[in-house]
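Here the complex is missing one protein chain, while the rest keep their positions.
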Amino acid sequence: MGAALSHPWLRWVAGIVALSIIPFVLQPYELDLYRKMLFWVALAISYNFLFGIAGQMALSHFAFAGIGAYTVVILLTQADFGLGIAVVAALLLAAILAFIVSFAATRLEGFYLALATLAFAQLLTVVLNEGGSLTGGTGGLTSYSFPAVFGVKIEGPWYALVMVAVMLGTLAILLRIDRSWFGRACRAIRDNTEAAAAMGVDVARTKIIVFTLTSVMAAAAGMVYAFFDNTVNPPVFGLENAFLVLFMVIVGGSGSHAGAIIGAVLLRLTQDILEPIVGHYHALGFGVVVVAAILFQPKGLIGAWDALRARIKARK
Amino acid sequence: MSAMDKTLIEVRGLTKNFGGLTAVDGLDFDLKEGEVLGLIGPNGAGKSTTFNLLSGGYPASAGSVRLEGVEMLGLPPHRIAARGIMRTFQHNMPFEGMSVADNVLVGAHTTMRSGLIPVLLGAGAARAEERKARERADELIDFVGLGEFRDAEVTTLSFGQGRLLETARALAGEPRIMLFDEPAAGLTPGECDRLAEIIRGIAARGISILLIEHDMRFLLPLADRVVVLNFGRKIADGAPDTIRSDPAVVDAYLGEAGGVGAAAGSGAEPRPHA
Partner (left out) sequence: MADLLELLVSASASGCIYGLVALAYLLVLRPTGIVNFAVGEWAMIGAFAAVVLSVQLELPSILAIPGAALFLALVGWLTEWSVVRPLVVRGAGHLAPILVLLGMLVVYHQIMLLSFGGGQEPLDGPFGFRRVEIGPIAGTPQSFFIIVTTIAVFVAVWLFFERTVWGKSFEAVAINRRAAALMGINLRLVTAFAFAGGAAVAALAGLLDGPRGSVEVAMALPLAIQGFSALVIGGVNRVEGALLGGIILAFAEDLTRRYAPIPSGLALGVTPTLLIIFLLVRPTGLLRAREAN
(Lines give C-alpha, C1' and ligand atoms only; values in the text may rest on other atoms or scores of the structure.)
Protein backbone atom coordinates (compact mmCIF):
# COMPACT_ATOMS: atom_id res chain seq x y z
CA MET A 1 0.00 0.00 0.00
CA GLY A 2 2.84 2.35 0.91
CA ALA A 3 4.59 1.53 -2.34
CA ALA A 4 1.42 2.13 -4.32
CA LEU A 5 0.95 5.56 -2.77
CA SER A 6 4.43 6.57 -3.80
CA HIS A 7 3.41 6.36 -7.43
CA PRO A 8 2.78 9.92 -8.69
CA TRP A 9 -0.45 9.04 -10.45
CA LEU A 10 -1.97 7.75 -7.26
CA ARG A 11 -0.94 10.82 -5.34
CA TRP A 12 -2.68 12.98 -7.88
CA VAL A 13 -5.83 10.86 -7.75
CA ALA A 14 -5.82 10.95 -3.97
CA GLY A 15 -5.38 14.69 -4.05
CA ILE A 16 -8.18 15.23 -6.53
CA VAL A 17 -10.52 13.02 -4.55
CA ALA A 18 -9.72 14.70 -1.24
CA LEU A 19 -10.04 18.23 -2.58
CA SER A 20 -13.30 17.33 -4.32
CA ILE A 21 -14.96 15.74 -1.34
CA ILE A 22 -14.19 18.59 1.06
CA PRO A 23 -16.66 21.07 -0.45
CA PHE A 24 -19.50 18.69 0.23
CA VAL A 25 -18.82 18.38 3.93
CA LEU A 26 -18.39 22.04 4.69
CA GLN A 27 -20.84 24.59 5.99
CA PRO A 28 -21.64 27.40 3.51
CA TYR A 29 -19.41 29.87 5.35
CA GLU A 30 -16.53 27.40 5.42
CA LEU A 31 -17.14 26.57 1.77
CA ASP A 32 -16.64 30.21 0.91
CA LEU A 33 -13.33 30.26 2.78
CA TYR A 34 -12.28 27.02 1.10
CA ARG A 35 -12.83 28.13 -2.45
CA LYS A 36 -11.25 31.53 -1.82
CA MET A 37 -8.25 29.74 -0.42
CA LEU A 38 -8.04 27.61 -3.55
CA PHE A 39 -8.14 30.81 -5.59
CA TRP A 40 -5.19 32.24 -3.71
CA VAL A 41 -3.34 28.93 -3.94
CA ALA A 42 -3.79 28.95 -7.71
CA LEU A 43 -2.46 32.51 -7.89
CA ALA A 44 0.46 31.69 -5.62
CA ILE A 45 1.46 28.67 -7.71
CA SER A 46 1.54 30.63 -10.95
CA TYR A 47 3.22 33.61 -9.32
CA ASN A 48 5.84 31.36 -7.80
CA PHE A 49 6.78 30.22 -11.28
CA LEU A 50 7.04 33.79 -12.53
CA PHE A 51 8.92 35.19 -9.54
CA GLY A 52 10.42 32.28 -7.65
CA ILE A 53 11.54 30.21 -10.61
CA ALA A 54 12.00 32.70 -13.43
CA GLY A 55 13.05 35.58 -11.19
CA GLN A 56 10.62 38.14 -12.63
CA MET A 57 9.45 40.41 -9.86
CA ALA A 58 6.18 41.53 -11.42
CA LEU A 59 3.32 43.09 -9.47
CA SER A 60 0.75 42.72 -12.19
CA HIS A 61 -0.35 39.20 -11.32
CA PHE A 62 -3.45 40.13 -9.41
CA ALA A 63 -4.35 42.67 -12.05
CA PHE A 64 -4.54 39.86 -14.59
CA ALA A 65 -6.90 37.98 -12.30
CA GLY A 66 -9.02 41.10 -12.44
CA ILE A 67 -8.78 41.26 -16.21
CA GLY A 68 -9.99 37.68 -16.44
CA ALA A 69 -12.83 38.28 -14.01
CA TYR A 70 -14.11 41.49 -15.51
CA THR A 71 -13.80 40.38 -19.12
CA VAL A 72 -15.74 37.18 -18.70
CA VAL A 73 -18.51 38.96 -16.76
CA ILE A 74 -18.75 41.80 -19.27
CA LEU A 75 -18.85 39.42 -22.22
CA LEU A 76 -21.52 37.29 -20.56
CA THR A 77 -23.81 40.04 -19.37
CA GLN A 78 -23.31 42.85 -21.83
CA ALA A 79 -22.24 41.16 -25.03
CA ASP A 80 -24.47 38.12 -24.55
CA PHE A 81 -21.68 35.68 -25.31
CA GLY A 82 -22.13 32.06 -24.44
CA LEU A 83 -20.06 30.80 -21.51
CA GLY A 84 -17.53 28.86 -23.57
CA ILE A 85 -16.89 31.71 -25.96
CA ALA A 86 -16.70 34.26 -23.16
CA VAL A 87 -14.07 32.19 -21.36
CA VAL A 88 -11.98 31.70 -24.47
CA ALA A 89 -12.26 35.35 -25.44
CA ALA A 90 -11.29 36.48 -21.95
CA LEU A 91 -8.25 34.20 -21.94
CA LEU A 92 -7.28 35.57 -25.34
CA LEU A 93 -7.55 39.16 -24.17
CA ALA A 94 -5.48 38.36 -21.11
CA ALA A 95 -2.88 36.70 -23.31
CA ILE A 96 -2.65 39.71 -25.61
CA LEU A 97 -2.31 42.16 -22.72
CA ALA A 98 0.22 39.91 -21.00
CA PHE A 99 2.20 39.64 -24.20
CA ILE A 100 2.39 43.43 -24.40
CA VAL A 101 3.32 43.84 -20.75
CA SER A 102 5.91 41.08 -21.07
CA PHE A 103 7.99 43.30 -23.30
CA ALA A 104 8.57 45.45 -20.27
CA ALA A 105 9.94 42.35 -18.57
CA THR A 106 12.53 41.94 -21.30
CA ARG A 107 13.82 45.44 -20.77
CA LEU A 108 13.56 45.97 -17.03
CA GLU A 109 15.08 44.21 -14.09
CA GLY A 110 14.30 43.83 -10.41
CA PHE A 111 12.40 46.61 -8.76
CA TYR A 112 12.04 48.62 -11.97
CA LEU A 113 10.04 45.78 -13.43
CA ALA A 114 8.02 45.64 -10.22
CA LEU A 115 7.18 49.32 -10.49
CA ALA A 116 6.34 49.17 -14.17
CA THR A 117 3.94 46.29 -13.56
CA LEU A 118 2.54 48.06 -10.50
CA ALA A 119 1.88 51.07 -12.71
CA PHE A 120 0.06 48.76 -15.10
CA ALA A 121 -2.07 47.52 -12.23
CA GLN A 122 -2.78 51.11 -11.23
CA LEU A 123 -3.82 51.96 -14.77
CA LEU A 124 -6.18 49.02 -14.74
CA THR A 125 -7.77 50.30 -11.54
CA VAL A 126 -8.23 53.73 -13.11
CA VAL A 127 -9.80 52.21 -16.22
CA LEU A 128 -12.13 50.08 -14.11
CA ASN A 129 -13.16 53.03 -11.98
CA GLU A 130 -13.83 55.25 -14.97
CA GLY A 131 -15.37 52.61 -17.19
CA GLY A 132 -18.90 53.87 -16.73
CA SER A 133 -21.57 51.33 -17.39
CA LEU A 134 -19.17 48.93 -19.08
CA THR A 135 -17.22 48.16 -15.94
CA GLY A 136 -19.72 49.42 -13.42
CA GLY A 137 -17.38 52.17 -12.27
CA THR A 138 -16.30 52.28 -8.65
CA GLY A 139 -19.13 50.02 -7.58
CA GLY A 140 -18.20 47.31 -10.00
CA LEU A 141 -20.49 44.76 -11.52
CA THR A 142 -23.05 42.79 -9.59
CA SER A 143 -26.26 40.86 -10.08
CA TYR A 144 -25.05 38.36 -12.56
CA SER A 145 -24.62 34.68 -12.02
CA PHE A 146 -22.88 31.69 -13.44
CA PRO A 147 -24.85 30.58 -16.48
CA ALA A 148 -26.26 27.11 -16.69
CA VAL A 149 -24.06 24.63 -18.52
CA PHE A 150 -26.12 22.45 -20.85
CA GLY A 151 -29.13 23.34 -18.77
CA VAL A 152 -27.47 22.35 -15.51
CA LYS A 153 -27.06 24.97 -12.79
CA ILE A 154 -23.63 24.67 -11.18
CA GLU A 155 -23.41 26.21 -7.77
CA GLY A 156 -22.38 25.70 -4.21
CA PRO A 157 -20.03 22.78 -3.67
CA TRP A 158 -20.22 21.86 -7.35
CA TYR A 159 -18.88 25.25 -8.34
CA ALA A 160 -16.04 24.82 -5.89
CA LEU A 161 -14.96 21.87 -8.01
CA VAL A 162 -14.37 24.29 -10.87
CA MET A 163 -11.85 26.13 -8.70
CA VAL A 164 -10.26 22.82 -7.72
CA ALA A 165 -9.90 21.96 -11.39
CA VAL A 166 -8.32 25.29 -12.33
CA MET A 167 -5.93 25.14 -9.38
CA LEU A 168 -4.85 21.58 -10.12
CA GLY A 169 -4.59 22.35 -13.82
CA THR A 170 -2.29 25.27 -13.08
CA LEU A 171 -0.16 23.10 -10.83
CA ALA A 172 0.01 20.21 -13.29
CA ILE A 173 1.07 22.38 -16.23
CA LEU A 174 3.72 24.23 -14.26
CA LEU A 175 5.12 21.09 -12.67
CA ARG A 176 5.47 19.51 -16.09
CA ILE A 177 7.29 22.34 -17.75
CA ASP A 178 9.40 22.98 -14.66
CA ARG A 179 11.07 19.59 -15.02
CA SER A 180 12.26 20.29 -18.54
CA TRP A 181 14.74 22.41 -20.41
CA PHE A 182 12.27 25.27 -20.10
CA GLY A 183 12.17 25.16 -16.31
CA ARG A 184 15.95 25.06 -16.19
CA ALA A 185 16.17 27.96 -18.61
CA CYS A 186 13.88 29.98 -16.32
CA ARG A 187 15.99 29.23 -13.27
CA ALA A 188 19.13 30.04 -15.23
CA ILE A 189 17.72 33.44 -16.11
CA ARG A 190 16.85 33.98 -12.46
CA ASP A 191 20.29 32.97 -11.19
CA ASN A 192 22.59 34.48 -13.80
CA THR A 193 21.13 36.02 -16.91
CA GLU A 194 24.48 36.57 -18.63
CA ALA A 195 25.56 32.95 -18.20
CA ALA A 196 22.13 31.77 -19.30
CA ALA A 197 22.49 33.65 -22.58
CA ALA A 198 26.00 32.27 -23.06
CA MET A 199 24.58 28.77 -22.70
CA GLY A 200 22.13 29.44 -25.51
CA VAL A 201 19.01 30.52 -23.61
CA ASP A 202 16.98 33.10 -25.55
CA VAL A 203 16.35 35.25 -22.51
CA ALA A 204 13.84 37.64 -24.05
CA ARG A 205 11.74 34.90 -25.59
CA THR A 206 11.71 32.85 -22.40
CA LYS A 207 10.65 35.84 -20.32
CA ILE A 208 7.81 36.60 -22.72
CA ILE A 209 6.58 33.02 -22.62
CA VAL A 210 6.72 32.77 -18.82
CA PHE A 211 5.06 36.11 -18.32
CA THR A 212 2.26 35.44 -20.77
CA LEU A 213 1.62 31.90 -19.55
CA THR A 214 1.49 32.73 -15.84
CA SER A 215 -0.59 35.87 -16.39
CA VAL A 216 -3.15 33.90 -18.39
CA MET A 217 -3.25 31.40 -15.55
CA ALA A 218 -3.96 34.25 -13.15
CA ALA A 219 -6.74 35.40 -15.46
CA ALA A 220 -8.24 31.92 -15.45
CA ALA A 221 -8.29 31.89 -11.66
CA GLY A 222 -9.86 35.33 -11.69
CA MET A 223 -12.61 34.13 -13.99
CA VAL A 224 -13.64 31.44 -11.56
CA TYR A 225 -13.43 33.94 -8.70
CA ALA A 226 -15.90 36.26 -10.43
CA PHE A 227 -18.74 33.86 -9.70
CA PHE A 228 -17.95 33.23 -6.03
CA ASP A 229 -19.89 36.21 -4.77
CA ASN A 230 -21.23 37.24 -8.15
CA THR A 231 -19.60 40.61 -7.77
CA VAL A 232 -16.42 42.20 -9.07
CA ASN A 233 -15.17 45.61 -8.10
CA PRO A 234 -11.95 47.61 -8.42
CA PRO A 235 -10.65 47.47 -4.82
CA VAL A 236 -10.52 43.67 -4.89
CA PHE A 237 -8.00 43.77 -7.71
CA GLY A 238 -6.28 46.83 -6.34
CA LEU A 239 -2.81 47.50 -5.15
CA GLU A 240 -2.88 46.02 -1.67
CA ASN A 241 -3.45 42.54 -2.99
CA ALA A 242 -0.68 42.93 -5.53
CA PHE A 243 1.88 42.57 -2.78
CA LEU A 244 0.02 39.80 -1.01
CA VAL A 245 0.82 37.11 -3.58
CA LEU A 246 4.48 38.08 -3.45
CA PHE A 247 4.49 37.73 0.32
CA MET A 248 2.79 34.34 0.21
CA VAL A 249 5.47 33.00 -2.09
CA ILE A 250 8.26 34.43 0.05
CA VAL A 251 6.90 33.02 3.28
CA GLY A 252 6.19 29.62 1.80
CA GLY A 253 9.47 29.32 -0.01
CA SER A 254 10.25 31.12 -3.23
CA GLY A 255 10.96 28.76 -6.09
CA SER A 256 9.11 25.78 -4.67
CA HIS A 257 5.64 24.72 -5.82
CA ALA A 258 4.92 23.17 -2.43
CA GLY A 259 6.16 26.35 -0.80
CA ALA A 260 3.72 28.47 -2.77
CA ILE A 261 0.83 26.24 -1.73
CA ILE A 262 1.89 26.27 1.91
CA GLY A 263 2.43 30.02 1.92
CA ALA A 264 -0.99 30.69 0.45
CA VAL A 265 -2.79 28.22 2.72
CA LEU A 266 -1.03 29.47 5.82
CA LEU A 267 -1.64 33.13 5.17
CA ARG A 268 -5.27 32.59 4.24
CA LEU A 269 -5.90 30.40 7.26
CA THR A 270 -4.25 32.95 9.52
CA GLN A 271 -6.39 35.67 8.11
CA ASP A 272 -9.62 33.71 8.18
CA ILE A 273 -9.10 32.26 11.63
CA LEU A 274 -7.30 35.08 13.37
CA GLU A 275 -9.16 38.07 12.03
CA PRO A 276 -12.38 37.35 13.88
CA ILE A 277 -10.35 36.91 17.05
CA VAL A 278 -7.64 39.54 17.07
CA GLY A 279 -9.07 41.87 14.47
CA HIS A 280 -6.58 43.89 12.51
CA TYR A 281 -3.58 42.63 14.42
CA HIS A 282 -3.47 39.65 12.08
CA ALA A 283 -2.26 41.91 9.29
CA LEU A 284 0.49 43.26 11.51
CA GLY A 285 1.49 39.75 12.48
CA PHE A 286 1.59 38.88 8.82
CA GLY A 287 3.97 41.73 8.05
CA VAL A 288 6.21 40.61 10.88
CA VAL A 289 6.19 37.04 9.54
CA VAL A 290 7.29 38.28 6.12
CA VAL A 291 10.15 40.29 7.59
CA ALA A 292 11.15 37.38 9.82
CA ALA A 293 11.10 34.98 6.88
CA ILE A 294 13.45 37.15 4.85
CA LEU A 295 15.77 37.71 7.78
CA PHE A 296 15.92 34.26 9.26
CA GLN A 297 14.74 31.73 6.74
CA PRO A 298 15.04 33.12 3.23
CA LYS A 299 14.11 29.76 1.81
CA GLY A 300 10.74 30.09 3.52
CA LEU A 301 8.80 27.44 5.34
CA ILE A 302 9.79 24.84 2.77
CA GLY A 303 13.42 25.70 3.46
CA ALA A 304 12.86 25.27 7.17
CA TRP A 305 11.17 21.95 6.54
CA ASP A 306 14.02 20.73 4.33
CA ALA A 307 16.58 21.81 6.91
CA LEU A 308 14.67 19.94 9.58
CA ARG A 309 14.50 16.79 7.48
CA ALA A 310 18.22 17.00 6.73
CA ARG A 311 18.99 17.30 10.42
CA ILE A 312 16.82 14.31 11.26
CA LYS A 313 18.48 12.28 8.52
CA ALA A 314 21.90 13.23 9.80
CA ARG A 315 21.01 12.00 13.27
CA LYS A 316 19.98 8.56 12.03
CA MET B 1 48.33 14.92 -34.72
CA SER B 2 45.49 15.10 -37.19
CA ALA B 3 45.82 17.27 -40.25
CA MET B 4 44.50 20.67 -39.32
CA ASP B 5 43.82 22.13 -42.71
CA LYS B 6 40.26 23.26 -42.52
CA THR B 7 39.77 26.79 -41.25
CA LEU B 8 36.83 26.99 -38.92
CA ILE B 9 36.92 30.62 -37.85
CA GLU B 10 38.34 33.54 -39.79
CA VAL B 11 38.91 36.77 -37.92
CA ARG B 12 39.64 39.70 -40.20
CA GLY B 13 40.31 43.30 -39.29
CA LEU B 14 38.67 42.96 -35.88
CA THR B 15 38.62 46.36 -34.22
CA LYS B 16 37.11 47.71 -31.02
CA ASN B 17 37.22 51.28 -29.82
CA PHE B 18 36.12 52.34 -26.37
CA GLY B 19 35.75 56.10 -26.67
CA GLY B 20 39.26 57.25 -27.40
CA LEU B 21 40.92 53.95 -26.58
CA THR B 22 41.51 51.32 -29.28
CA ALA B 23 41.54 48.04 -27.42
CA VAL B 24 41.72 45.79 -30.49
CA ASP B 25 43.18 47.08 -33.73
CA GLY B 26 42.73 45.31 -37.04
CA LEU B 27 43.22 41.81 -35.66
CA ASP B 28 43.56 38.91 -38.14
CA PHE B 29 43.83 35.27 -37.20
CA ASP B 30 42.37 31.86 -37.98
CA LEU B 31 41.18 28.98 -35.87
CA LYS B 32 41.64 25.69 -37.67
CA GLU B 33 39.50 22.66 -37.09
CA GLY B 34 40.76 20.40 -34.35
CA GLU B 35 43.50 22.68 -33.10
CA VAL B 36 44.16 24.17 -29.71
CA LEU B 37 44.86 27.84 -30.31
CA GLY B 38 46.27 30.00 -27.57
CA LEU B 39 45.73 33.76 -27.48
CA ILE B 40 48.23 35.40 -25.20
CA GLY B 41 49.70 38.77 -24.50
CA PRO B 42 50.71 41.01 -21.62
CA ASN B 43 48.13 42.84 -19.52
CA GLY B 44 46.01 45.21 -21.55
CA ALA B 45 46.96 43.55 -24.84
CA GLY B 46 43.33 43.14 -25.84
CA LYS B 47 42.85 39.44 -25.08
CA SER B 48 39.70 39.90 -22.99
CA THR B 49 38.24 42.36 -25.45
CA THR B 50 38.84 39.93 -28.31
CA PHE B 51 37.22 37.18 -26.28
CA ASN B 52 34.18 39.30 -25.56
CA LEU B 53 33.84 40.25 -29.21
CA LEU B 54 33.95 36.59 -30.21
CA SER B 55 31.40 35.54 -27.60
CA GLY B 56 28.95 38.34 -28.36
CA GLY B 57 29.55 40.35 -25.21
CA TYR B 58 29.52 43.65 -27.08
CA PRO B 59 29.54 44.84 -30.68
CA ALA B 60 32.75 45.36 -32.62
CA SER B 61 33.68 48.68 -34.14
CA ALA B 62 34.85 47.06 -37.36
CA GLY B 63 35.96 43.80 -38.89
CA SER B 64 34.46 40.38 -39.39
CA VAL B 65 34.41 37.01 -37.71
CA ARG B 66 33.27 34.18 -39.95
CA LEU B 67 32.41 30.67 -38.88
CA GLU B 68 32.71 28.50 -41.98
CA GLY B 69 32.04 31.53 -44.09
CA VAL B 70 29.02 32.75 -42.10
CA GLU B 71 29.35 36.10 -40.34
CA MET B 72 29.15 35.88 -36.53
CA LEU B 73 29.88 39.44 -35.46
CA GLY B 74 26.88 41.20 -34.00
CA LEU B 75 25.06 38.03 -33.05
CA PRO B 76 23.73 37.92 -29.49
CA PRO B 77 25.38 35.38 -27.18
CA HIS B 78 22.57 32.85 -27.34
CA ARG B 79 22.78 32.66 -31.11
CA ILE B 80 26.51 32.20 -30.98
CA ALA B 81 25.95 29.29 -28.64
CA ALA B 82 23.37 27.89 -31.05
CA ARG B 83 26.05 27.90 -33.76
CA GLY B 84 28.16 25.56 -31.69
CA ILE B 85 30.48 27.94 -29.85
CA MET B 86 30.42 27.53 -26.07
CA ARG B 87 32.44 29.39 -23.49
CA THR B 88 33.58 29.40 -19.89
CA PHE B 89 33.78 32.43 -17.60
CA GLN B 90 36.97 33.50 -15.90
CA HIS B 91 35.20 34.31 -12.65
CA ASN B 92 32.96 31.24 -12.72
CA MET B 93 29.30 32.03 -13.25
CA PRO B 94 27.37 29.05 -11.93
CA PHE B 95 23.61 29.02 -11.48
CA GLU B 96 23.56 29.12 -7.73
CA GLY B 97 19.97 28.06 -7.25
CA MET B 98 20.49 24.72 -9.01
CA SER B 99 22.40 21.52 -8.41
CA VAL B 100 25.59 20.64 -10.23
CA ALA B 101 23.72 18.28 -12.55
CA ASP B 102 21.13 20.89 -13.45
CA ASN B 103 23.84 23.45 -14.12
CA VAL B 104 25.39 21.12 -16.66
CA LEU B 105 21.97 20.44 -18.16
CA VAL B 106 21.50 24.17 -18.81
CA GLY B 107 24.61 23.96 -20.94
CA ALA B 108 22.81 21.39 -23.07
CA HIS B 109 20.03 23.89 -23.80
CA THR B 110 20.84 24.31 -27.47
CA THR B 111 20.74 20.56 -28.03
CA MET B 112 17.18 20.18 -26.75
CA ARG B 113 14.86 20.10 -29.70
CA SER B 114 11.47 19.31 -28.16
CA GLY B 115 8.99 22.16 -28.22
CA LEU B 116 7.03 23.27 -25.16
CA ILE B 117 3.82 21.56 -26.22
CA PRO B 118 5.35 18.08 -26.52
CA VAL B 119 7.04 18.67 -23.16
CA LEU B 120 3.73 19.69 -21.64
CA LEU B 121 1.95 16.65 -23.00
CA GLY B 122 4.70 14.36 -21.81
CA ALA B 123 5.34 13.09 -25.32
CA GLY B 124 7.62 10.10 -25.54
CA ALA B 125 10.16 11.88 -27.72
CA ALA B 126 10.42 14.74 -25.24
CA ARG B 127 10.90 12.40 -22.33
CA ALA B 128 13.48 10.36 -24.19
CA GLU B 129 15.41 13.50 -25.04
CA GLU B 130 15.38 14.58 -21.39
CA ARG B 131 16.61 11.18 -20.30
CA LYS B 132 19.43 11.17 -22.82
CA ALA B 133 20.42 14.69 -21.83
CA ARG B 134 20.70 13.59 -18.20
CA GLU B 135 22.86 10.64 -19.17
CA ARG B 136 25.16 12.85 -21.16
CA ALA B 137 25.34 15.34 -18.33
CA ASP B 138 26.34 12.57 -15.92
CA GLU B 139 29.00 11.45 -18.37
CA LEU B 140 30.42 14.96 -18.57
CA ILE B 141 30.36 15.40 -14.81
CA ASP B 142 32.41 12.23 -14.49
CA PHE B 143 34.70 13.34 -17.30
CA VAL B 144 35.71 16.48 -15.43
CA GLY B 145 35.97 14.60 -12.17
CA LEU B 146 32.99 16.03 -10.27
CA GLY B 147 31.18 12.69 -10.06
CA GLU B 148 30.72 12.69 -6.31
CA PHE B 149 29.28 16.22 -6.38
CA ARG B 150 26.57 15.42 -8.86
CA ASP B 151 23.66 16.40 -6.62
CA ALA B 152 25.48 18.96 -4.54
CA GLU B 153 24.51 22.61 -4.43
CA VAL B 154 26.95 24.62 -6.49
CA THR B 155 27.55 27.01 -3.62
CA THR B 156 29.42 24.22 -1.84
CA LEU B 157 32.01 23.84 -4.60
CA SER B 158 35.50 25.28 -4.33
CA PHE B 159 36.71 27.70 -6.97
CA GLY B 160 38.66 24.99 -8.76
CA GLN B 161 35.66 22.68 -8.75
CA GLY B 162 33.57 25.54 -10.04
CA ARG B 163 35.94 25.85 -12.93
CA LEU B 164 35.44 22.16 -13.73
CA LEU B 165 31.69 22.75 -13.60
CA GLU B 166 32.07 25.64 -16.07
CA THR B 167 33.86 23.28 -18.41
CA ALA B 168 31.34 20.46 -18.12
CA ARG B 169 28.49 22.89 -18.60
CA ALA B 170 29.95 24.34 -21.78
CA LEU B 171 30.70 20.87 -23.12
CA ALA B 172 27.09 19.88 -22.60
CA GLY B 173 26.22 22.13 -25.51
CA GLU B 174 28.05 19.68 -27.84
CA PRO B 175 30.14 22.53 -29.19
CA ARG B 176 32.38 22.46 -32.20
CA ILE B 177 34.42 25.22 -30.64
CA MET B 178 35.19 25.89 -27.00
CA LEU B 179 36.29 29.31 -25.81
CA PHE B 180 38.20 29.24 -22.52
CA ASP B 181 38.49 32.54 -20.67
CA GLU B 182 41.73 32.47 -18.64
CA PRO B 183 40.98 28.96 -17.38
CA ALA B 184 44.08 28.73 -15.21
CA ALA B 185 43.32 31.91 -13.28
CA GLY B 186 42.79 31.23 -9.61
CA LEU B 187 43.70 27.55 -9.76
CA THR B 188 46.32 25.72 -7.73
CA PRO B 189 49.10 23.98 -9.69
CA GLY B 190 47.43 20.63 -9.12
CA GLU B 191 44.14 21.96 -10.41
CA CYS B 192 45.95 23.45 -13.40
CA ASP B 193 47.39 20.08 -14.30
CA ARG B 194 44.00 18.42 -14.07
CA LEU B 195 42.41 21.11 -16.20
CA ALA B 196 45.15 20.81 -18.81
CA GLU B 197 44.48 17.08 -18.99
CA ILE B 198 40.78 17.74 -19.43
CA ILE B 199 41.44 20.26 -22.19
CA ARG B 200 43.60 17.71 -23.96
CA GLY B 201 40.77 15.24 -23.61
CA ILE B 202 38.37 17.74 -25.15
CA ALA B 203 40.73 18.34 -28.06
CA ALA B 204 41.00 14.60 -28.51
CA ARG B 205 37.23 14.52 -29.03
CA GLY B 206 37.72 16.71 -32.09
CA ILE B 207 36.56 19.97 -30.56
CA SER B 208 38.49 23.05 -31.60
CA ILE B 209 39.68 25.17 -28.71
CA LEU B 210 40.54 28.83 -28.35
CA LEU B 211 42.20 29.66 -25.05
CA ILE B 212 43.01 33.10 -23.84
CA GLU B 213 45.47 32.89 -21.07
CA HIS B 214 47.96 34.94 -19.21
CA ASP B 215 49.83 32.05 -17.64
CA MET B 216 52.33 30.82 -20.23
CA ARG B 217 53.40 27.90 -18.09
CA PHE B 218 49.90 26.54 -18.50
CA LEU B 219 49.36 27.49 -22.10
CA LEU B 220 52.52 26.76 -24.05
CA PRO B 221 52.57 22.99 -23.44
CA LEU B 222 48.89 22.80 -24.29
CA ALA B 223 48.57 24.81 -27.48
CA ASP B 224 49.21 23.64 -31.04
CA ARG B 225 49.60 27.23 -32.11
CA VAL B 226 49.82 30.58 -30.38
CA VAL B 227 48.75 34.06 -31.41
CA VAL B 228 50.42 36.85 -29.44
CA LEU B 229 48.75 40.22 -28.96
CA ASN B 230 50.19 43.48 -27.83
CA PHE B 231 48.38 46.84 -27.77
CA GLY B 232 45.48 45.26 -29.58
CA ARG B 233 47.55 44.01 -32.50
CA LYS B 234 48.93 40.63 -33.47
CA ILE B 235 52.68 40.58 -33.06
CA ALA B 236 53.34 36.87 -33.55
CA ASP B 237 51.58 33.76 -34.77
CA GLY B 238 53.10 30.30 -34.74
CA ALA B 239 54.09 27.19 -32.82
CA PRO B 240 54.76 27.56 -29.10
CA ASP B 241 58.49 26.90 -29.47
CA THR B 242 58.85 29.58 -32.13
CA ILE B 243 56.85 32.03 -30.07
CA ARG B 244 58.84 31.76 -26.90
CA SER B 245 62.01 32.84 -28.64
CA ASP B 246 60.41 35.41 -30.96
CA PRO B 247 62.14 38.75 -30.29
CA ALA B 248 58.93 40.74 -30.65
CA VAL B 249 57.25 38.57 -28.03
CA VAL B 250 60.18 38.74 -25.65
CA ASP B 251 60.16 42.49 -26.10
CA ALA B 252 56.46 42.76 -25.31
CA TYR B 253 56.78 40.76 -22.16
CA LEU B 254 59.94 42.58 -21.08
CA GLY B 255 57.63 45.19 -19.69
CA GLU B 256 56.24 42.44 -17.43
CA ALA B 257 58.25 41.54 -14.36
CA GLY B 258 60.64 38.77 -15.30
CA GLY B 259 59.64 38.66 -18.98
CA VAL B 260 58.88 35.64 -21.06
CA GLY B 261 61.31 33.41 -19.23
CA ALA B 262 59.59 33.81 -15.90
CA ALA B 263 56.11 33.58 -17.37
CA ALA B 264 56.99 30.36 -19.15
CA GLY B 265 58.84 28.91 -16.18
CA SER B 266 62.53 29.50 -16.69
CA GLY B 267 64.44 26.36 -17.39
CA ALA B 268 61.30 24.19 -17.40
CA GLU B 269 61.02 21.83 -20.33
CA PRO B 270 57.74 21.99 -22.20
CA ARG B 271 55.71 18.83 -21.71
CA PRO B 272 55.36 16.61 -24.80
CA HIS B 273 52.16 16.99 -26.74
CA ALA B 274 49.43 14.40 -26.43
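Chains: A and B, in written order; residue numbering restarts at 1 for each.
Methods note: contacts are C-beta pairs under 8 Å (C-beta built on N, C-alpha and C of every residue); 3 or more make two chains touch, one makes a residue touch a chain.
Bear in mind that the values here come from a model prediction, so they are computed numbers and not experimental data.
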Response to the item:
Output for the hidden chain's shown neighbours is A
Worksheet item: Quick one: which of A:Ala18, A:Leu92 or A:Val126 touches the chain that's been left out?
Response: A:Val126
Worksheet, complete the sentence: Of A:Phe24, A:Tyr112 or A:Trp158, the residue touching the omitted chain is A:Tyr112
Practice prompt. Could you tell me which of A:Leu83, A:Ala165, A:Leu239 or A:Leu266 touches the chain that is not displayed?
Written response: A:Leu239
Discussion item. List every residue of chain A that touches the chain not included in the displayed model.
Written reply: 57, 104, 107-108, 110-112, 115-116, 118-120, 122-123, 126-127, 129-130, 239, 243, 246-247, 250, 280-281, 283-284, 286-288, 290-291, 293-295, 298
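Here is the rule we use: only the chains that are shown with their structure count from here on.
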Worksheet item: Distance-wise, how many Å sit between the C-alpha centres of chain A and chain B, to the nearest whole number?
Response: 43
Response to the item:
In the complex, the residues of chain B that touch chain A are 55, 76-78, 81-82, 86-87, 89, 93-98, 102, 105-110, 112, 114, 116, 119-120, 122, 126, 130, 133, 169-170, 173
Worksheet, complete the sentence: The chain A residues in contact with chain B across the complex are 173, 176-177, 179-182, 184-185, 187-188, 190-192, 194-203, 209, 255
